[in-house]
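Every protein chain except one is present and positioned as in the full complex.
For subunit A:
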Amino acid sequence: MNQSLNRIAAMTARCYYILRSSWLRLLEIIYWPAMQMMVWGFLYTYLYNSRSAMASTAGMLLGAVLLWDVLFRGQLGFTFTFLEEIWSRNLANLMMSPLQPAELAASLMLMSLIRLLIGTIPVTLLALLLFGFNVYALGPALVVFFLNLVLTSWAIGLVVAGLVIRQGLGAESLAYSIMIVLLPLCCVYYPVEALPGWSHPVAWSLAPTYVFEGMRAVLLDGVFRTDLAIEGLALNAVYLTIGFTTFVALLQSARHKGGLLTMGE
């Protein structure tokens, strides 16, 4: 167990060294979420000050943007940390070390979390300072929402990392694009009822849907829906199991296919 923790710590240290080596990288982690926040923040201000029916939903919009970013950046952080190993042609060094797949996954999760916190905390503070929107007003519900979204992002990150190992850098673009598939279906900016009937089961099979519905319940009705939180967590447990199993299976498949040694060439 100690050895295992030591290896996870080593991998985390490796990622920390990379982040520390370049302030531009740190800036990049904050830059995109900050720019997005600015755009949506101005829209929030406009809607909030308007006398239209949209005024009451302005806060929801900004909350949705912030939470969506947790999901999106969480997966990006996970996948990019993994891609760093391939870009630097280091994957075979890791695969030849005693590092186990579960330890690699754990270190990627840890780094995803660190990158996420680096990216989102300044942005939430920016939202508070510039637009007076306090996402922390969600209280303990925010922790549950955050946890649910991060778990989903890791599950998807595991599948993407597995696909990159199996298919090579040809699958790299999935890192940027895969989450966009979820955007319309997990009802970030609108309730599930806004979707056509046939797609409701699909939407409710996605853990983030429970988070965004839960967020709307808190912001509109002032109610924290425990049922949604628990269902989301249960779905995420299934997702993570599937994600890790897929990652290991694709890694094993890559060992049959060959190419792990030369990956990144």
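Everything that follows uses one rule, which is that contacts are C-beta pairs under 8 Å (C-beta built on N, C-alpha and C of every residue); 3 or more make two chains touch, one makes a residue touch a chain; residues count from 1.
Please note the rule applied: contacts and distances are computed from a predicted model.
Trainee: Which listed name, "ABC transmembrane type-1 domain-containing protein", "Acyl-CoA dehydrogenase", "ABC transporter domain-containing protein" or "Sarcosine oxidase subunit gamma", is the one UniProt assigns to the chain that has been left out?
Mentor: "ABC transporter domain-containing protein"
Trainee: Write down which of A:Asn49, A:Ser97, A:Asn134 or A:Thr226 is the residue touching the left-out chain.
Mentor: Of the candidates A:Asn49, A:Ser97, A:Asn134 or A:Thr226, A:Ser97 is in touch with the missing chain.
Trainee: Going by the contact rule already stated, which one of A:Asn6, A:Ser52 or A:Ser205 would touch the omitted chain in the full complex?
Mentor: A:Asn6
Trainee: List the residues of subunit A that touch the chain left out of this view.
Mentor: Its contact residues with the unshown chain are 3, 6-7, 9-11, 13-14, 17-18, 21-22, 84-85, 88-90, 92-100, 252, 255-256, 258, 260-262, 265.
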